[in-house]
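A single protein chain has been omitted from the complex, and every remaining protein chain is retained in its original position.
Chain nomenclature is as follows: A, B and C, assigned in order of appearance, with residue numbering initiated at 1 for each chain independently.
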Amino acid sequence: MRIAGKGLVSHNRTVNFSFNGKDYMGLEGDTLASALLANDVHLVGRSFKYHRPRGILTAGSEEPNALVSTGKGAARDPNIRATQQELFEGLAAQSQNCWPSVERDVMAVNDLAAPFLGAGFYYKTFMWPAPLWEKLYEPIIRRAAGLGALSGAANKDPYEKAFAFCDLLVIGSGPAGLMAALTAGRAGADVILAEDDSRMGGRLLAEVEEVDGKPVHVWVAEALAELEAMDNVRLMPRTAVTGVYDHGTYSALERVSHHLPPSQSLKTAHRPRECFWRIAAKASVLAAGAIERPIAFRNNDRPGIMMAGAVRAYLNRWGVAPGERITVFANNDDAHRTARDLVAEGVHVTAVIDSRHDAPDSGEFPVIKGAMICDSAGRHRLESVTIRSVNGEEKLQTDCLAVSGGWNPSVHLTCHMGARPEWNRELAAFLPKPDAVPGMVVAGAANGVFSTYGALQDGAQAAITALAGIGTSVDAVPLPEASDAPYRISPLWAVPGKGRAWLDFQNDVTVKDVAQAARENFRSVEHMKRYTTQGMATDQGKNSNVAALAVLADATGRSIAETGVTTFRPPFVPTSIAAMGAGAEDQGFMPQRYLTSHKASLQRGAANIEVGLWYRASYFAKDGESTWRQSCDREVTMVRNAVGVCDVSTLGKIDIQGPDAAKLLDLVYTNLFSTLKLGRVRYGLMLREDGFVMDDGTTARLGENHYVMTTTTAAAGQVMAHLEYLTQVVRPDFDVRFTSVTDQWAQFSVAGPKARDLIDALVDEDVNSETFPFMACGAITVSGVAGRLFRISFSGEHAYEIAVPARYGEALYRLLLERADPLGGGPYGMEALNVLRIEKGFITHSEINGTVTAFDLGMQGLVSKKKSCWGKALSERDGLMDDDRMRLVGLKPVGAMQALSAGAHLFDPDATVERVNDLGYVTSVGFSPTLGHMIGLAMLSGGPDRMGDTIRLVDHTRGIDTLCEVVNPVFFDPEGGRVRG
Amino acid sequence: MAETEMQLAAKSPCAGLLPLTIGDVTLTEDTPAAMTLIAPYKGQEKPLSDALNAAHGMGFPAPNRATGNAEARAIWFGRAQALLVGPVADPKLAAHAALTDLSDGWAVVRLEGAHAEEVMARLVPIDLRPQVFKRGHTARTELQHMMASITRIGPKALQIMVFRSFADTLVHDLKRAMEAVAARG
Amino acid sequence: MRITCPLCGARDHREFTYKGAALPVPALDSGVAEWDAHVHLRENPAGPHEELWQHAMGCGAWLKVRRNTVSHEILAVELAQDAGLVIKEDRS
Partner (left out) sequence: MGFSGKFSGWRVLKEGLTGNKGWTAHWRDPEPKREYDVVIVGGGGHGLATAYYLAKEHGLRNIAVLEKGYIGGGNVGRNTTIVRANYYLPGNSEFYSHSLKLWEGMEQDLNYNAMMSQRGILNVFHNDGQRDAAVRRANSIINQGDDAEILYRDQLKKLVPFLNYDNNRFPIMGALLQRRAGTARHDAVAWGFARGADQYGVDLIQNCEVTGIDVEGGKVTGVQTARGPIKAKKVALAAAGRSGQVAAMAGLTLPIESHVLQAFVSEGLKPVIDHVITFAAGHLYISQSDKGGLVFGGNLDFYSSYAARGNLPTQEHVMEAITAMVPAVTKARLLRSWGGIMDMTPDGSPIIDTTPIDGLYLNAGWCYGGFKATPASGDCFAHLIATGRPHEAATRFKLDRFRSGYGLMDEEGTGAQHNLH
């Protein structure tokens, strides 16, 4: 029921919305919850296990009951808190976890079976017969459980992430937060004030009182205007601080456009739905307020039973009375204000039922002292409550019950770094442990200071203390006058009696469940939580934890302090995966690196594959070629018979200079480089410190103290970090400098018998076997551009790699292809490159898979005996030199047309195919058009000792079971005549 | 031996991608004539700085600082190295430092406009607000998942560099952030 | 976590990579036992721990960081080049 003119909503601006398909009207400034209550809608959802009817309990993000779905199609957003969702024109929301409707939910039958569905029942049954778990029991349980449903479609809404920095982060904008921000802001500190609510002011927005002689919301508006005007203060409404991390790192979730209708225009099409903030704050003030807690009694979960503070908030902020005959049930003075404010607005208050015998008479409403509510009635809406007092039990007609079991300070964020809150007997609440988070000062209700004046004072002091901690001294600011009423409470957790009394509303955990858990020896608070699921719902126990552990303490005969709390962990409010993962949509997950030849390759029909972060051409389909194999075979043959061009710029290139450059190379490579002559290139192998092969590649000596090292594409980053490690940690005495030049140079392999013809005709210099013998390198000029030429080969053919500054890469690539075409040549891709290298027994990271040694690869000859090197010591462990290790061999099929398979395993032909007989595996295979059959490389136990043996190759997944001959891994031109020719 | 003479066409890293204006923020490509990494040898920091001053008119920059001006700038580029941007490095510097031509190794863009820092706040984990990251300041950091160099070159202008091959992703990420900032209005 | 790089200042730890305990490097030829201990065995303290990080996405410097493994409090950071972990002289 709306009260005309009351509250902070705009009474003259109506907003149309729908709930469960029915149209309603609300006001600007409403939440979905306040608008539903204004329309007298109380039944909003169903509980998790028993599908009990549920209404609105709270007025904040801790709401456990009133969870709805909004949005259509892929934009559907499940589990939206009605208490937080601001109303906008056209908002359409639906109830969840009910079918066919929230009024008639067939699963409500669960409630009848409740005696059999108590705490942990599922651990004790559904075990027979075993296969029925997956086939019957589990599907039923899964369908019954869960809350909202995802749409099933990819989320296309925009989200974003951002970073922010400040001296002081103030969390919460109630009296303590506002005073903290004003104190720090006036002193010129760099301040962020973050508030979960859409409107700043915190609890002050929900109260009728005066601050500084003005109505409280006027004071709030003035304070905000002052803060708004400060350049050094940033106000962040709709922003919940979700986590506290090490060294002043905070996470926060901003609901950027949940309160706006879906974007209709191009300008707002990219407007994020949410923003996930990473805030680095030198200090912080936690002023997150407190959360009111329910009292457990029989059937305390009906729609219409609400928190007393929430009832007051709906009245004072939104001008809504959630009932016509409202009853209050409390154990503290604060809840009496709810009755007072209702009466002041002419709402009928039946009585305040106060469990304390010494409860005050605080206004024009009856107070029944020393009494409790022990039951309620009403199917979809509260109709009556039963009062138990010294006079016995008595029914009272009422349509709304405002309950207060006291307030729990919001200590959650103080626990994110492992601290536990401390029990305060006087306040009957857990208070934050001092210095729980370095740099964080807690103030106001979050610190157990519940009066308005106390919170203002505490907030101001907290800012001074927090800033002093980072060396900034700040003057105290004058404090406004405000009420300083004491907080008086006498603990009451659960009303004794029969029946089910709810602790955790969403997960349907009752007092009985906790008592039963204790009886079954789940006495640790963690055991109780895990056994009953109390505190595991979407509110993470914000509404239920303290009462549940008080009930547990009672059941186990311990004090609350002894019983302790479970751990609060991030995030403080549930945070969408989309917000925390923003930026990773489509191509955003990892960067993409493109070759200078990328566009030209595509124009030649290239299919691309990703290699590390790079995109490379895998093959170039020509007209008439319908499979990659056809293209690959042609490209291999082209390289073997004419000339092929391949962009090899993805290989890591590291420019190394300095007097100790050669020493560094000798340290990092297994073989000697200090003996490498100027203008020459050498192949090298480098080891990890554990003795396994890290990478291989070539290094060229360009000058007296100048080298350029080549790494594989995959290991480029690892090798760079390794060199930094060696020169900064291991040998900082080396006078050597290096940097990545991978992107500086576009480098192309030109391979094949006609490679020299092509290169010689292209560059200004004479290229012949004298000027550029095999493994030579030098400067060249190509079409007026200074470049480099390396006579190296990864195909076994006469080959070069030609490099020019990257700006000329595309032009050179086009020119190379233009020159190759008339020679019968053309581009080749990764597939052909792979076959060419397998034919030659050259290794890639298919072989260097992190578990092989130089010995395994047959490269022990490359480990110099004249010097030591990084990784050599551990490479000489007995187990790594054992002849039975799996070692590199070639495989060719016995019977020409047999298929080989990478990932197949190897067995003796007369052994059974089982793990104990496993001799190795195939690393790489390809069809060799040169040889006319498939070839493969494999790691085979005792491999080199089995040359000529027949071995059985089995790939269950591809249905291949074939015999192979173990051969030398160099299939083609083993003498190497072609490469030198 | 080449039989023809013709110049290879040059292409900049962001060719075809920039310029771009979204809201009040503009992204353009800069193509400095030359970029040279200067890494002083042991004990050569002082003589190098002198030689740099003599040859190009600026000293070797301290960490997180850039020296020089728009025509010739020395940007601190990480541990024990700086990038000379603009002029071709005087070969005499090689007596004191390793010189490596990186003229083609990095994509260089300029982000300019009233909301430039807000765009960057969506991508970069350091505080680039003008009162903190002032003229002459530079940083090696990351932009999304890319290594980057960021330098303030004007009251509302930042220079951003990433490895050349990342140019596409750089523009993609900046564009996305520019759109989000503009959409907030 | 934020680590104060001696060169760059305080930075988010996403810019850094972690190697492990900061241990003096044995001589290359000091044999399997010493290298086994260096590469594999760890004191693994619950408390202050000296460890190596690299400011990989920043200036590239390797750092020796003294950090509490229980509270994550960072007690000291220095450039690894100055930390004296240098390789022992080979016997050969």
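Here, a contact is a pair of C-beta atoms (placed from the backbone, for glycine too) under 8 Å apart; a residue touches a chain by one contact, two chains touch by 3 or more.
Remember, predicted model here, so these are calculated numbers, not experimental data.
A.B. asks: According to the contact rule at the top, which chains on display are touched by the left-out chain?
C.D. replies: A, C
A.B. asks: Of A:516, A:534, A:671 or A:705, which one is in contact with the hidden chain?
C.D. replies: With A:516, A:534, A:671 or A:705 as choices, the missing chain is touched by A:516.
A.B. asks: Based on the whole complex, identify which of A:689, A:743 or A:760 touches the chain you can't see.
C.D. replies: Only one listed residue reaches the unshown chain, and that is A:689.
A.B. asks: Which candidate, A:79, A:404, A:461 or A:670, sits in contact with the chain we can't see?
C.D. replies: Checking each option in A:79, A:404, A:461 or A:670, the one touching the absent chain turns out to be A:79.
A.B. asks: Spell out, residue by residue, where the missing chain touches chain C.
C.D. replies: 1, 12-14, 17-21, 32-33, 36, 39-44, 46, 49, 51, 53, 67, 69-72
A.B. asks: Which positions on chain A touch the chain that was left off?
C.D. replies: 48, 76-79, 115-116, 118, 121-128, 130, 133-134, 138, 141-143, 145-155, 161, 243, 245-246, 249, 251, 276, 278, 416-418, 512, 516, 519-524, 526-527, 530-531, 533, 536-538, 540, 567, 569-571, 574-578, 580-590, 592, 609-610, 688-692, 694, 845-846, 849-851, 874, 877-882, 901-905, 913-915, 918, 921-924, 954-958
Here, only the chains that are shown with their structure count from here on.
A.B. asks: For chain B and chain C, what's the span in angstrom between their mean Cα positions?
C.D. replies: About 30 Å separates the centre of chain B from that of chain C.
A.B. asks: With chain centres defined as C-alpha means, what is the inter-centre distance between chain A and chain C in Å?
C.D. replies: Between these chains, centre-to-centre, one finds 27 Å.
A.B. asks: Which chain A residues sit where two or more other chains touch them?
C.D. replies: Residues 163, 278, 280, 728 of chain A each touch two or more of the other chains.
A.B. asks: Residues touching two or more other chains, restricted to chain B: which are they?
C.D. replies: 79, 125-126, in rising order.
A.B. asks: Where on chain C does chain B make contact in their complex?
C.D. replies: 7-9, 11-12, 14-15, 55, 57-61, 79
A.B. asks: Which stretch or stretches of chain A touch chain C in the complex?
C.D. replies: Contacts found on chain A: 163, 245-249, 278, 280, 417-418, 438, 667, 689-690, 721, 724-725, 728-733, 868-870, 872-874, 876-877.
A.B. asks: If you look only at chain C, which of its residues touch chain A in the complex?
C.D. replies: 1-3, 10, 12-13, 17, 19, 25-26, 28-32, 34-36, 38-39, 52, 54, 56, 60-62, 71-74, 79-83, 85-87, 90, 92
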